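All protein chains but one are shown in place.
Letters A, B and C name the chains as they come in the text, with residue numbers starting at 1 for each one.
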Amino acid sequence: MVDVRFINAHKEFDDGYVGVDRLNLDIADGEFLVLLGPSGCGKSTTLRLLAGLEDLSDGEIQIDGVRVNDLPAAARGLGMVFQSYALYPHMTVSENLSFGLRMAPKADRVEAAEIARRVSEIAELLTLEKELEKKPRELSGGQRQRVAIGRALVRRPKVLLMDEPLSNLDAKLRNRMRRDLRRLHEQHGTTTVYVTHDQVEAMTLADRVAIMSDGKLQQHATPNDAYHHPANAFVASFLGTPATNLIEGVAKDGRFTAGDLSFDLPDHLKHVSGPGQYGVRPEYAQIAKGSGIPAKIDIVENLGGEAVFNLDVFGHAVRILYHRSGAEQRNYHDVVADGHVEIDLAVPSAMFFEG
Amino acid sequence: MRTVAVLILWCILTWALTGCAPSEKPVSTDDATNTLEVWHTYSADSLEEEVFETSIEAFRRQNPDMSVEVVRVPFSQTVMQFITASQGGEAPDLIRVADSHLTQIGVVTVSGVPLVEDLRPHLTPQQLRRFQPLTIEGMRMDNALLALPASQGTMSLLYNPDLFAAHQVSPPRDDWTIDDLLAAASAFEETGVDGLSIPLRWSLWVMPFLTAYGGDLFDAQGDPRFSATGFADALSLSYALEFDLGLVSSANQIDASKSKFSRGQAAMIIEGVWNLEDYRQAGINVRQALLPVHPDTGLRMRPLNTLIGWSVSSQSTNKPASVDLALWLTGADTQRDALNRTLTLPTDISVIEDAESHENPLIAGFMAQANHTFALPMRRGTQQIFLVMDTAIELLSSGKADPETALSGAETEMRAVFER
Amino acid sequence: MSRFWISLRSFILIVSLLAVLSGGAAYAQSVEASSAEDLTDYRRTGLELSLSGLQEGWSVEIRTDQHGVHTRIPVKDVFGLTRLPAEAALQACFSDGAPVHVDTDQQSVIGAGTQSLRCALTGLRPGTDVAVQAAIVDETGTLRAQSSEIRLRTDVSDLRLTPPDTRPILYLLGSILISLVLLLSALRWWDIRRGNLKSRNAYLYVGPAIVALVLLTFYPITYGIWLSFTDANQTHLGQSSFIGLENFGTVLMSSGLVQVGLFTLIWTVVNVFLHVTLGLLLALVLNRETLFGRNVYRTILLLPWAVPAYISVLAWQGMLQPEGLVNQFLGAEANFLGEATSARISVTLVNAWLGVPFMMMSLSGAMKAISTDMFEAADLDGVSRWNQFRHITFPNLKTTLVPLSLLSFIWTFNMFNTIYLLTRGGPYLGFGQPGATDIMVTYIYDVAFEYGDYGLAAAWSVIVFLLLVSFSIFYVRQTRATEAVT
Partner (left out) sequence: MSLQTASHKWYVPFEILSLRSVLNAAVAMHVVLAALELIRDRIDLAGLTIALAAIFALLRWLAPQALSGSPRLQIVRLIVLLSIIIVARLTLAGDVSGYAVWARAWSWIPILMVLAALFSPYTSTWTRQPLSTDDLAEGLARNRRLYPWFQRFGSHVLLIHSCVLVLLPVIWIADVSISPGNLLGGGIGDAFSLEHYQTMLGGSSFWVWTRNSVIVAVGTTFFGLCLAVPSAYAFSRFDFFGRRSAMFAFIVVQMFPGAIILVPYFLVMKTLGLLNTSIGLIVAYSVTALPLCIWMLKGFFDAVPRELEEAAKLDGCSTAQIFLRIILPLSIPAVAVTGIFSFLTAWNEFLLALVFNTSNDQFTLPVGLASLIPTDGQRWGDFAAASLLVSIPVVILFILFQRSLIQGLSSGAVKG
């Protein structure tokens, strides 16, 4: 049973900047948690707090039910993959992998034979057998990445921490590594905390995601929940590509009004009232020829099988993802008339965030 | 390997190109000039330098057709700088040197020509008669007269009469014996004041003891006679002064003793005339007495007498003028000025008479002491005596040799130095 | 006749006058001729007098219109006085064919019975006519006799040290310049032909530095090496001859070699070790970002580097005196620089004091360049601080440490100032041996300037040079073999 709990964890830096603001977060045993958020949101700090590389200002972190606030990093039994990999440039791959084991405090040190066994085991797992005698600078990006992961795993950590490990790789390699990481997790079941700003990684890898902004936890849920039921406007706009359309206005008596724009709220939102943001994901907003709200086309981004319509709806920018069937014409004559389309925003998946 | 080949090729090329140089020698065109370059070694912005400048100024006024360029050279570097400049053809016309410098400079020849001019052909006998004969002799090496003496320096016994009065010890007198000196020094024991403060690890301060016990350090031919009777006793005494009697400080630098004496923490010191000014500034009462006499041998302790004078470079293009300037700088007026303003002991007989009856009793005393001094023989390597003697003292005080062995070793070494 | 001339050598020449003085009446005598080839000395000419009727207490005077009294020779009882050889005398005079007597003050005197006096007239102004007259004066200064006035003239024949001809050096420097340009152009052409187009301008870039370096140092070093094969010595500079490897033999056989060599080695190794370890230690401590007063500390610790070395060394020399600050603090009177062992330790420590700041500075720069991620990774692995230092910091500093320690080695090996200013190589514990704190370069200085033995000193220098070059090559090779970080 290795679970991780952040209880009211708070980090204020010496210069007064609040990195993590009263974070409460439970990570279950064997869970793959992705800390997601834009840069500077405090996700890396959270990870470093957990690793013991930063000191908590307040609150508590528990691993396995034990308060580890004051435990040195090494005692927490964690493995970490750094964004820059932090491989030792002067050591070979196998030396890099075994370094942690060789340098462990006497009481914890394992025998040389065991070290060798573990290194070869990890090398096999990560298909690094051929590179063991090479120096990091002779490796490709993906290989370095795997060495970094191997180095974290070789100590059989209770919790595996990864700080944007894929950000230095090209798109193709990133895809592959993503699958490999997921597979690795499924084989080992090690509790993993993974920091990224890439929502695709978050959606594909995570058991659950924790979305952070400004040091605060915004939502902690499964990727699906976060996507479909965002806890707030931030989560809604952060998750999904293109981003969710958010229109600021007032809901009253089952109708939403934002300046000149006004339409009936969908059924599940009839009850809301007061000022707030109305959100519709571009993929769910619909072009409704003849019956919808008129909108002026600003630009159409053609993505092949689909297109993104950038629209101006009474002064509000709205983007709509439009799927088309193969036979349709290039100029979207079926929906577009005179540079205008009509759209339907009151769809069943629409969201309303008060405030 | 290729690099080496390229380098060798280049060297050959360079050599071949140098070979293209025309071979005839240029005709020397530098005739007698009216510019004299003078290197002096007074310390910067000192009173001595000022006195010197005054004298040069007076010379300029008297010889308006001559222009004199004055260059200050660090005293400690005189020899190296002069030898280097001479080899490079940039020697000055006139340079201020100490007798110890001359034993080094005097032996140097370049293409068979000595660096400094023998002054005898340039001076009339009557001009030389002006100087105290011993000071002239002190500037001679291999018969040649290498410099005109401008000043002499010697050490004598200085004491602080206030301390003697305070501790009711009778102050030094000119007829003291060494025993009296030691008795007085011992009398200050347990008063918190050093009786006698001298750097006995430095040969310069041991030599007076040696001369009192065994006479001259060198025989008439200038050969060392360190193993003569008496010297070993003197060395034993100086050893005992430090280790058994604890009468002197063990330093090998005068600064320590000097500080003690000038702060009233030492009653007696054997000190040079050149430091009198410092004691005057320190504001203590200082009197002088002749160094004492050995009770048995009857010989007086004689310190080393050092001379400083002016040499003419053999590179000078206007030697008559250089000699004139040297005569001027060693002239009675200049010496008298230096005596009165900077307490410099003269070499000119008439000025010496002034000094012997000087209103400053210290000057008169030092002048009297100057009659009881010894000079080092002017031979190549003489200046090594300090090193040799220091080594002997070091061997003795580190217990590596007894006085006799140390001294005979020193004598052998000194002979070897002279023969080298 | 012959003995007389031989003893005079080229020293004396006779020009002209003979004056005979007797009983107060003076009358002129014949004039002797002089041979021109003897006229080699400068401002010196001769005078011969015939004398009679001298009395003790009187004196013989030679007067000129330039000087007034030129020579005054007292007439004394010469019994027991020595005759000083003419070449040794201050005043070269001969009475009755033999050098005159000298009294206890080394002054020339003659006896009352002297018949003839022959004197070298020194100090006459060259190139001018001089009127000379001889006289006999009694003790009151009254003139008793006087010769007729004769006119003399001296020629200038100056034995002058001619400045060395610098034109060969000028040609050498010119040749160096031209051949360097040729060499570099050739190399450039060669490189381009090899297809190494990228380096087309490389020689233009390194050219000025190489030219300046070679121009200034090629001649001196070649000269130094050449000197080591000659018997160059201060007593006959410019006349030295080739003696092969004799100087090297002397060096290798010299009894001081082992002592100086050993102390040089210890001095260098200990110093480099102290520079590197203390520099590293301080750099490590100062590397901590959060340390309070870090900048103040660093500024202070850099002082020994900023303060000119000769000043701080002299300050240490004062402080290490028996009355100095160190002893005051300890309440002791130790003579640190006077005893062999403590002097050796003192000079080493003072030099360490001088060298640590440079090392500290350079290393803390290099240390900053090491990625902190690596240390965090090691932290997570539970690697102890010491092991972090040993396995991460140190290997990553190696690329900086190798050249730095090499430079430090060379500098320390040739560090003249510290030892020279502190102890001058002393204390000396054996006659004719190097001092306890002499290292090779200070000993070379002594050999060159105290003993004047340039050839021997040059041989020592060449040996130092070869030692350092071979050490550097070895060191660079060794470290390159083990070094693996780019």
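Going forward, a residue touches a chain if its C-beta (ideal position, glycine included) is under 8 Å from a C-beta of that chain, and two chains touch if they have at least 3 such contacts.
Just so we're clear, the structure is a prediction, and the values are computed from it rather than from any experiment.
In terms of the touch definition stated at the top, the absent chain reaches A, B, C within the entire complex. In the complete assembly, the contact with the undisplayed chain comes from B:258, out of B:122, B:140, B:258 or B:300. Summary of contacts with the chain left out: across B:18, B:87 or B:288, the touching residue is B:87. Remark: the omitted chain is touched by one listed residue; of A:37, A:77, A:100 or A:282 this is A:77. By the touch rule set out above, subunit C reaches the unshown chain at residues 164, 166, 169-170, 173, 187-188, 190-191, 196, 198-199, 201-206, 208-210, 212-213, 215-217, 219-221, 223-224, 227, 281-282, 285-286, 288, 291-292, 295, 297-312, 314-316, 318-319, 321, 323-325, 328-332, 334, 336, 342, 353, 357, 361-362, 364-369, 399-400, 402-404, 406-407, 410-411, 414, 416-417, 440-441, 444-445, 448-449, 454, 457-458, 460-461, 464-465, 468-469, 472-473, 476, 479-480, 483. By the touch criterion stated above, the residues of subunit B touching the omitted chain are 2-3, 6, 39, 41-46, 48, 70-77, 80-81, 84-85, 87-90, 98, 153, 254-256, 258-260, 262-263, 272, 274-275, 278, 281-282, 308. Seen from subunit A, the chain kept out of the figure touches residues 55, 63-64, 66-72, 74-77, 105, 107-108, 158.
Just so we're on the same page, only the chains that are shown with their structure count from here on.
Farthest from subunit C, judged by the mean position of CA atoms in each chain, is A. Interface comparison, A-C versus B-C: the pair with the greater number of contacting C-beta pairs is B-C.
At the centre of the protein atoms shown, by the Cα-centroid criterion, sits C. Mean C-alpha position of subunit A lies 88 Å from that of subunit B.
Subunit A and subunit C have Cα centroids lying 77 Å from one another.
Rounded to whole angstrom, the centroid-to-centroid distance between subunit B and subunit C, based on C-alpha atoms, equals 19 Å. Residue positions of subunit C touching 2 or more other chains: none. Multi-chain contact residues, meaning those touching two or more other chains, do not occur anywhere in subunit B. Per the touch definition, subunit C reaches subunit B in the complex via residues 41-44, 64, 67-73, 87-88, 90-91, 105-108, 121-126, 158-168, 171-172, 174-176, 178-180, 182-183, 187, 234-239, 318, 321-324, 333, 335, 337-340, 426-432, 449-452. Partner subunit C is touched in their complex by these residues of subunit A: 14, 51-53, 72-75, 78-80, 82, 84-86, 88-90, 99-100, 103-105, 108, 135, 137, 151, 155. Only residues 290, 371, 373-374, 376-384, 387, 391-392, 395-396, 398, 484-486 of subunit C touch subunit A when the two sit together in their complex.
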